[in-house]
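Mind looking over this structure? Questions follow.
What you see is the complex with one protein chain gone and the rest in place.
Let's look at chain A:
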């Protein structure tokens, strides 16, 4: 009987999963480069830029993501900035996660030996080439474990989008649970999250191994 029950709620859970994955994937795709950009800005010699970015990081890391979601969706319209649900969720997630990534990248950038940069300068490489070919590959190796933690967090954090009425995986489970008065949907939801994080953990291990070829 319960197997039939699971196949019955499966389509709803699947559509929830696709929302979860879409928030997750797009956030990652946008927040990683933004975070890298912010981390470079945080090391800028231009003080006003640094102050601005410090403030941004402080606010986003110092307040709950849930609050930020509510603020973006319900608060911004007050200043005539109306975003539809999905864009609002993405906006809040990208801005939020970019700060965590920025802090991680900042540590990574700090760890690159200044001597590497001088060696590249002496070889007449341009600043952009030095960044792309010397600094970034060395930063990537350093940051992958920490980025990995945030990636796993992001999968689970994506369930917060329920608060602005988006139908993600957890919400699909909740609806089924309330309707059918059973905890079974939550078991199915947990199983799906576990599968997602297992796959991601595996991918992250591979990425770590990819950079393990030196030192």
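Note that in this section a contact is a pair of C-beta atoms (placed from the backbone, for glycine too) under 8 Å apart; a residue touches a chain by one contact, two chains touch by 3 or more; residues count from 1.
Here is the rule we use: contacts and distances are computed from a predicted model.
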Between "Carbon monoxide dehydrogenase", "2-oxoglutarate ferredoxin oxidoreductase subunit alpha", "Amino acid ABC transporter ATP-binding protein" or "Sarcosine oxidase subunit delta", choose the name on the UniProt record of the chain that's been left out. "Amino acid ABC transporter ATP-binding protein"
Identify the residue among A:53, A:134 or A:172 that touches the chain left out of the display. A:134
Could you tell me which of A:45, A:80 or A:124 touches the chain that is not displayed? A:124
Touch criterion as defined above, residue of A:3, A:46 or A:214 at the omitted chain: A:214
Residue list for chain A contacting the dropped chain reads 113, 115-116, 118-126, 129, 133-134, 137-138, 141, 213-215
